[in-house]
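A single protein chain has been omitted from the complex, and every remaining protein chain is retained in its original position.
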Amino acid sequence: MKPCPFEYMRAETVEHACALLADRGEEARLLAGGQSLIPMMNLRLARPATLIDVGRLPLNSISIGARSVRIGALTRHCELIDSPELRKAAPIFAEAARYIAHPTIRRHGTAGGSAANADPTAEIPGLLSLMDGHVEATSQSGIRPVPAHELFRGAFSTSLKPDEMITALHFQVPAGTWGASFLELAEREGDFAVAAVGAIVERKGDRVTTARIMLLGADSVPVRVQAVEASLVGISITNSVATKAGADAAAAQRCYSDIRATADYRRHLLAEFTRRALLCAYERAGATA
Amino acid sequence: MPSRAAEQPRYVGARITRLEDPRLITGQARYIDDLALPGMMHVRLVRSELAHAKIVSVDTSALQDVFSHALVFTGADTGSLGIRAVADLPGVQSFTQPLLAQGRVRFVGEAIAAVLTDDPYAAEDAAERVFVDYEPLPVLADVEAATATDAPRLFDAWRNNLFVEQTRKGGDIDAARSQARHIVRRTYRNQRQAGVPMECRGVIATLDSTGRILSVWSSTQIPHLLRTYLAEELKWPENQVQVIAPEVGGGFGVKGHVFGEEVLAAWLAIRTRRPVKWIEDRREHLIASIHAREHIHTLEAYVSAEGKVLGLKADITADVGAYSVWPFTAGSDPGMVAKVMPGPYDLAAYEATYRAVATNKCPLGTYRGVGRPAAVFSQERLMDEIAIELDIDPFELRERNLIQKFPYKNVLGYTYDEGSYAQSMKKVRELLAPDIARARNPERPEIRTGVGIALFLEQTAHGTPDFIRRRSPIETGYESAKVEMHPDGKVTVDTGVQCHGQGHETTFAQLVADQLGIAPQDVIVRHGNTVTSPYSVGTWGSRGITLGGGAAHRAAGILRGKLIAIAAQHLQTKPETIELADHHARIAGDASRAIPISSLARWAQRNVENLPAGMEPGLVAISFVDGPPDGSYTNAVHAAVVDIDMTTGGIKLTRFVVVEDCGTIVNPMIVDGQVRGGVVQGIGSALWEHFIYDKDGQPLTTNFADYLMPNAPSLPDIEVHHIETPSAVTPLGMKGLGEGGAIGPAAAIANAISNALGVAIQETPITPNRVWDLIKSKQSSQPQAT
Partner (left out) sequence: MKAVTLTVNGVSKTLTVEPRRLLADVLRHDFGCYGVHFGCSHGACGCCTVHVNGEPRLSCLAFAAQCDGMDIVTIEGMAAGDTLHPLQQAFIAEHGLQCGYCTPGFIMALAPFIERADEPTDEEIRQAMSGNICRCTGYHSIVASVRRAIAARKEGADA
């Protein structure tokens, strides 16, 4: 379990990184926190000829706007938990990031790295999808915004071009009073999710004005269930409403079976977590009103 | 007359911190991968990618183009050398596991070629340039495939795919069946696991410059057995082989085997005349060291109207993988189940048939508990099922069947020494009272609480007769220690028992210090080294403290006698009046008449003119202690409390309680640590750890993201309570305890979850998915309330 040889280059600036990427193209991989890439290299399942180390670029800022949150690509998972501003503005980041592996790994892994890695059960891609997010795909040609639903193509597959790097992630938050919830089941604490659900509910009084539901474990990419989301607008979320929404959200999902769980079980968890997440998000939205 | 035995032990029974800890806690301990020899070559093994295949060719021609200094060896070089592990039982079929494949591979991970370079990174690069051409053969992926009537043979000359099939019985099983009011029949399964010490295996071998002395360092639990095996297999005089186990980072039975890689490293050192080093990586460890468990048991209990189990019939099958392991052999795990299934219950009739089935998987070996976790899972699930079927409280049912009088000769003829079976169950029942009450009156309907118990015995410190009955190459059951007091009164103990976390450097020092009137800090315990230690079969089978410690206690006792004799002459008194304490020999009750032990030690070796007439100089003694013929039986009750999320199947283990009796306790801190560590391994068996192969024999859980080890947040504290019933058949009444912790949890947790759900768990691991499936099947089989 020792990696293959590679050429190591450290990017000093974003422009430098883009120039190196343009020059090396497909044979190069960007190295950020190393959370996923280095294990794959140690197992010799990844064999990049060139590693471009972007780890020291100043891309770890968190900026919070009225309707959006911008997370620098090199923001580490632990920073999503530790940032008091983020915890106040959008506690769902900390709630979801706590499901990511373990404290030491959360000091390695970065938001941009996780988005680019596109693990089908990873929390950061899930949040991007849930929050109608997009990434800044930066290359020598400039910055191209890539929305989540275009970015994730399949398991470990994105629509990023070989010369592009993610420099920031943008997440949209509702304008009004809103609440969110992120629920996940893994076999042990910190494991890859068997299934997870994120929900955001914006409400005015008792009525839902917007709702978003994102499922992990339904497919090889995060899944949004727009029809169910739309069905909640204008009504109050009671247990029976949430139960039906969960059943509807999960029913259409193909899901997959693997060594961790059957498709049937995943579908059941997605329904149940959708129910719980909607109730919780709705209640939290009420509490902030 | 004052008796020497009446002296109170000062250190045995004391909670003293470990003498070995300072080097371990500061990073100064040296494990196998921390050692290096000048000119050392690093070995990388090319391993089979297929579960069953003919090897058409091994092409090494591309290697030297790039790695001009690399060396490569294949099965053509190592020939018939291998691991020969045969039990001398009727009908046993055997096959030698070659060091490097001989034209055929039988599991993913089997070694095919060895590539040597001067650097471990380069060795991996070089090994990728060895190309193996396979011709796939049909895969025997499980017991069903391997025992099908038309199943292809894993070994061409075999009659079928069974390493061994045997029956053990006692009493009149037909009479028991005919007298029974109830017949309760169940089938239970447990999963394949890996043992997973945190340090993987590793070995360094070198031949000295004279070409005579073969030195081998290995991360092993059995240095002497490895020495003997190397001598026999490589035809090297045993007095020219030395084996040293450096610091060993956990073993749990995995490292209690002689492995092909160890023999191969020694052979390579001889062949190349270079020091060679092989360090296993985690993937190799998971696919190609040894696996454990994977049993199917069908039990049939013959029960009276009152709930007395009159007889038990068992059919035991284990999927033991592709080869037999040395020295325990392929039949070890299922054979152990057949032996121990009667457990703590008074059973008049018993019959068990066990078989070891060969499949295209990693060989099955001994892992903490060896067969007993599986046996106890089946036995204790069955006791709960009988209780339900007869509508008797599970404690009460067990009470009616427990052995109450000792010594007890069981249905197979094994004699149990004194234990506290009923007492320990009573204690557990008291401790669990609040949980049982909570389970009956749930606070929230969506969370169900369940309480489960498991009773078991652990046969420990087995003596030679027990191994003779097994007819396996282990052959013997004694342990050894050499105790030497130096002229300054300090002591060295050399023991053949190998320590890989058990704290022997402390507990053996406690035993010896009490004998010699000195402090544990005055005693250095050396182990794991065939150069310094007398012959031994190593550390496994819960025998270290009882037999190895017992040998140290007895050898120190010989020195004690000598010190007292010298002191008695100088104090002009009878030996019976002398006590050794506080670094002095003194007359009991007369503090003014004392001689420092260091003076006696000096006289015995430097000023021998001071010795009594006729006494031999020197202060060194060796003792060999064999175990009692049937071993000594530690007993325990494990209890689990779980909360089940009835909508997701989520399992939360909220409480785990152990009441155990391992006889005389030398160091309670260490006993608690052994118990808790074992329990958590058992919890891993119950809930998470599962080594999975697909239908093609491809392993799917080859790293720690897929093979799920117990981690801290998933676990509760482990409460441990002791009852001390000293054994009458061992030194100081000590019983073994190393494995016990791992034996009970799967049964206790399965019982707890079954009780919570009202559905019988029949298989481990118990995942949320499986729990949800059971909840769903129960709901669909019951009419909905209107």
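Labels for the chains are A and B, by order of writing; each one numbers its residues from 1.
Throughout what follows, a residue touches a chain if its C-beta (ideal position, glycine included) is under 8 Å from a C-beta of that chain, and two chains touch if they have at least 3 such contacts.
Just so it is clear, the structure is predicted and the values come from calculations on it, not from any experiment.
Asker: For the chain left out of this view, which of B:14, B:29 or B:89 touches it?
Answerer: That would be B:29, which touches the missing chain.
Asker: Specify the residue from the set A:18, A:73, A:86 or A:101 that touches the hidden chain.
Answerer: A:101
Asker: Since one chain has been left out of the picture, which residues of chain A touch it in the full complex?
Answerer: 1-8, 10, 31, 34-35, 38-39, 42-43, 51, 53, 55, 101-105, 107-108, 189-190
Asker: Counting contacts across the full complex, list the positions on chain B that touch the omitted chain.
Answerer: Touching the missing chain: residues 17-18, 20-22, 24-31, 33-34, 121, 196-199, 247-252, 281-282, 500-503, 669-670, 672-673, 676-681, 703-705, 709-713, 715, 717-718, 741.
By definition in this document, only the chains that are shown with their structure count from here on.
Asker: Taking the mean of the CA coordinates per chain, how far is chain A from chain B in Å?
Answerer: Here chain A and chain B have centroids separated by 44 Å.
Asker: Which stretch or stretches of chain A touch chain B in the complex?
Answerer: 1-5, 39, 43-44, 185, 187-192, 194, 259-262, 265, 268-269, 272
Asker: Touching residues of chain B toward chain A in the complex: what are they?
Answerer: 120-121, 124-125, 128, 281-283, 647-650, 688, 692, 700-701, 703, 705-706, 708, 710-711, 713-714, 767-769, 772-773
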